[in-house]
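The following block contains the structure, expressed as structure tokens.
A single protein chain has been removed from this complex, and every other one stays in its place.
In order of appearance the chains are A, B and C, and numbering begins at 1 in each one.
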Amino acid sequence: MASQPRLSVRGLTKRFGALVANDDVSLNVEPGELHCLLGENGAGKSTLSSCLYGLYQPDHGEIQVDGQPVHLRSPADALRAGIGMVHQHFVLVPGFTVLENIAVGTGSGWRFDRAAAKARVLAICQAYGIELEPDRAVGDLSVGGQQWVEIVKVLYTGARLLILDEPTAVLTPDESRKLFAVIERLKADGISILLISHKMAEVMQSDRVSVLRRGRLVGTVRTADVTRDDLTTMMIGQRIAPASRSSDGGGVGGAVLSVRGLSKERQGRRVLDDISFEVAQGEIFGIAGVSGNGQDDLFECLCGLAAPDEGSFSVAGAEVRASSPADVAALGVGYVPSDRFRDGLVGDLSIEENLVLGQHWSARWRRGPFLDRNGLEKNGRDAIAGYSIAATGPDAICRRLSGGNAQKVILAREFGKADRLLLCNQPTRGLDVGAIGFVHRELLRKRDEGCAIVLASEELDDLFALCSRIGVFFRGRLLKVLDRDRTSHDEIGRLMAGQESVVAA
Amino acid sequence: MTDFSIAEWRIERRREARPAARFIGLGAALAGAIIVCGMLFLAAGAEPLKAFASLAKGSFGSLRATGETLVKATPLIFTGLAACVAFRARIWNIGAEGQVFAGAMFAYWAQHNLGEFPALVQIPVVVMGGIAGGGLYAALAGLLKTRFSVDEVISTVMLNYIIVYVLSLLLLRGPWSEAGGFFEQTARVDRDATLPMLIAGTRLHMGFLLALAAAVLVHLILTRTPLGYEIRAAGSNLRALDVQGTNTRRLIIVVMLLSGALAGLAGVTEVYGVHYRLKAGAVAGYGYSGIIVAILGQLHPVGVVAAAILFGALLNGATLMQIETGVPSALIYAIQAILLLFFLAGWAMCNFRLRRTGRV
Amino acid sequence: EEPTKLKIAGILSAGKEAPWETSFVNSMDRVIAAKPHGLEIEVNYTENVYDNAEQVFRTYAETGEYDILFGDTAYVDAIDKLKDEFPDIMFVMSGSGNQGLGGNAYWVFIHAHEPAYVMGQLAGKLTKSNVVGAISTFPAEDTNDQINAFFAGAKDVNPQVKQKITFIQSWFDPTKSNEATSAQIAAGADMIYQMSSAFEVCEQSGIGCFGNYVDMSKVAPKSIVASTVVKWDPHINWIVDEWWKVKTTGGKFDAPTEPRWFTWQEDSGELVINPSWEAKLPDGVKKLVAEGTEAIKTGQKKIELNIDEPKSD
Partner (left out) sequence: MRSRRSCCCSSWRDGPCAISGCGEPAVFESFLQATILVSVAAATIRIATPLLLAALGELVAERSGVYNMGLEGMMLMGAFIGYLSAHQSGSLWVGVAAAGLTGAAMAAVFAFMVITLKVEQIVTGLAVNLLGAGLSTYWLRAAFSDSGQTPVIPFFENVPIPVLSQLPVVGPILFDQKLLTYFAFLMVPAVWFLLFRTRYGLIIRCAGDNPKALDVKGVSVAAVQYAAVVFGGLMAGLGGAFLSVGSAARFVPDMTNGRGWLAIIIVIAGLWRPYAVLAATLVFSFLDALQLQIQGIGIAIPYQLLLMMPYVVAIIALMVRRSRANAPAMLGMPYSRE
């Protein structure tokens, strides 16, 4: 019996308008194989999996399951073909119970057989050692708990090929290990897994890896045959230039930002727990941590968007209390939010207009009651030139900019605004190497101008390249603040996973 | 066979329709609407061509007819602009209807209590009264949204009902009722408070100029001022505005004030430009039509004026059409609806395209 | 030479379904058939005009084809603006809410209070609960007159009668007036004057109801006792006569500033008893009705015109 591949993709191409998100991709996934899909942000991994799950229709290409060509017009077709998927972002109904989320849309007829569904869910949980309470509302679960719901949801469909799109991004290291135990058992049952992950440690546990770069398949390799560096090279297309560690900096002047005992609760969870730190003039203070550990809440408090329940902070000696973003900005604070299209830009406005967002009432941009169009346009041209933004002109609509260029618009605005303090939350997320280098240079320039900078990043390379001190966030707590020169990737990585004791020892 | 065609051809949404596609789509919509309306005319026993001709004659066939069309368009321009301002900011003010009432009522209250003054005093008073009445009533919904998070769609609809009863309370045996009259209406207003006529032989009054001025003003505000900037930004991404330091609650109230003030002026032009009395029938219906006008006008002031004139023409021409062809004037509402539905569908259909796909 | 044709525009405040309008259309049809002065009369109706009167009047006037613009309600505002601009056209307004303008603006009034009085007598005799009700639209002069006369008739023959009045605040909303009827039945009424023409509840609960404007016997055969029928015939004829006079003598329109109305004697109305009730009526009652009708029609008995707003006892 010639073993057919479980999944075979031939020449799959998917375009979004002019953008080719998947370009002639071909790969096989064998029965019982753990196959990793690797690639930078925006390389097209999620797009490929959405095509395999029938959510998107490829423009070209053929998909075969167990040797049979399949035409996946909707997830129903995919489910029929035995394909299941855990999405990169949760697809849950918060108001439903765990059981309802898992069972909705399954079964047939009018009757919703709660008891049978529950028995089946419990059986799956038991078989794979997953802990879930079927009757709890999903909205009350932690993010990790919600991810388990997603996983059981897929297992419940009885799929023979599981696509897991960054399932561990929201799991604790412990939970991630548990997930891999589950995967082992699935493999033993002959089920194939297509796993997407950015975490090299996880990728290295797979059988084979397919690497995508800018929508094209660079190659598929047996994991055993390659090193991490090999994979990185395939992914990026070049060896990473050794991070140019910034030489000086750090505590040049007095404290610009001092945070004292900041605490905040959201939906009964303590998202910020007694956070205190100081950032000096001319210093870049790094914040490490898996996203979802309180960084976003910290930045929202610091930029005036949310009020902390307890504690306070001051900027250049001025106490900030019950403030609004406008008040904070007036103190010479710039803020680069993590979600640029949600928090940083107004998609339907042009570059020149977005460059004055928040300052549009200021006399500087007005002529009488009207906005100073010429001033705005000139400012736009300057920013496009100064930040090398790839756009048709200052009147280009921001919604149509790519991630990197959109980020540059925000940087241009916030750098111009920040005289004293710059708050940067994940400024390099989703950017390519060139753009990352650009952001690094700009941050250093800003630091050298005497600005205090708070920089949060999931990329430790960013932090090591730029920061003098690095604080690690875990579950709303600032576990430890480390001196860059006296710590290592490993130590911070362990702290990010919450292993405080390791460090303490 | 069907499977083949599905596999080879697919309808998909475009990101942005090309102007040519828009043009074709709208042309097709118009053609479709005309065909359906023509069929209705036939069913009503009228010759479609003759009906359309008398519709046109009734709306633009003479100076008087044109003037009347513009009279009908005037309140629709105001309510259309009201919807335009709010919808641009993605605030769903469905309450222009009630704000028209409020504007008319506030204007009447101010003018009624003012006593006898020359037109130079009274007219500004009624105009300001309309602005204040409509604006404040809308701001109430804004306040409910920002302070109590009551959805504006809901609150404005409720407020539409409430004000109708308040007016009825004031008119029917209430303090404003016409002495000795049994109808729900006030006595005729002071001649000096009425809006001056513009062209002899027509009923075209100053309100139309006010409406045009309002359209220009709204256009300037939207495109040139920081407030317009905020409105457009709010329509695209309210959160980003918030994050970047704009007081979005205040913005919502300001937008409602502006939107309501525009709607309120529609009440003023109807009471002081057309009916010379305050009564429910003088001001009812314009708020809801304004929403349609605003959407037809693509939420653009110029488009709003054009759509309002189109609607005014339909309303006005319908009378002559009915007289000349005997088609019931109720048909005109059906025609408006069909036009609107075809337009909406045509517009939406521009966002789709047929694409060939293939498998390797 | 004498005109042979007359073109009238009937400008109706509501749709033709509303009984008020139906009575107008029916009367007009009778006048057309009668061919006064040998005229070929042609009428074109426009409905639901109330708040848009000026434009409709003007559109008709501008066609230059219409001789009489006959409005059926308070169109004084519109007519006031147009009458001097179109001196050759005859404008007509009707009922309360108007004021006399003279010249070419004629004002007619419908008072059906006389048959309503007799109908009230009928109700006063037939009621067992001694509660007599009326459902009306708005408290307007031309509805109040009938209701007051109806109650007066009932009380004259039966002093124990209590009156109930409900206004539904709409010219035409059968559902609402049905509910109002139920409410009055609960309040004890067993004879109800339906000014707003909804008889379903009457039919169901088997009480006696009275129709207005047109003969409602066919609409509610079980419950209708009688209907006051409004006849615009004398009014229309008067208008046509005035028009004829001006056109044939070459004079000018000179309308009186007081409203012109016609009595029962002059055939402005009718009292139609439902045949299915007629058989059941006691002879005494029949006689009373016949006598009452006779007395009024011959002018022996005058019924006071009371246009005050009626109130419930």
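Convention: a residue touches a chain if its C-beta (ideal position, glycine included) is under 8 Å from a C-beta of that chain, and two chains touch if they have at least 3 such contacts.
The model shown is predicted, which means the values in this text are computed figures rather than measured ones.
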item	value
Partners of the unshown chain among those that are drawn	A, B, C
Residue among B:L63, B:A213 or B:A337 that touches the chain left out of view	B:A337
Given A:V104, A:A181 or A:A318, the one touching the chain that is not displayed	A:V104
Where the unshown chain meets chain C, residue by residue	15-17, 19, 21-22, 25-26, 45, 48, 129-131, 133, 162, 164-170, 172-176, 178-180, 182-190, 198, 200, 204, 214, 218-220, 311-313
Contacts of chain B with the absent chain, listed as residue ranges	13, 40, 43-44, 92, 94, 144, 148-151, 153-155, 157-159, 161-162, 165-166, 168-169, 172, 288, 291-292, 295, 328, 330-338, 340-341, 344-345, 347-349, 351
Chain A, residues in touch with the chain not shown (by the definition above)	16, 53-56, 74-80, 85, 87, 91-96, 100-101, 103-112, 157
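The criterion applied here is as follows: only the chains that are shown with their structure count from here on.
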item	value
Topology of the chain contact graph, where touching chains are joined (line, ring, star, complete, other)	line
Chain whose Cα centroid lies nearest the overall Cα centroid	B
Centre-of-Cα separation between chain B and chain A, whole angstrom	45
Centre distance in Å when chain A and chain C are each reduced to the mean of their C-alpha atoms	77
Geometric centre distance via CA averages, chain C-chain B, whole Å	38
In chain B, residues with contacts to at least two other chains	none
Contacts with two or more other chains, residues of chain C listed in rising order	none
Touch list for chain B against partner chain A, complex	3, 6-7, 10, 12, 15, 220, 224-226, 229-230, 232-233, 235-237, 239-247, 357-360
Interfacial residue positions of chain C with respect to chain B in the complex	9, 44, 46-48, 50-52, 54-56, 58-60, 62-63, 74, 77, 96-97, 138-141, 144, 169, 309
Residues on chain B engaged by chain C in the complex (per definition of touch)	58, 62, 64, 68, 71-72, 168, 172-173, 181-184, 188, 203, 274-277, 279, 281-282, 284, 316, 319-320, 322-324, 326, 328-330
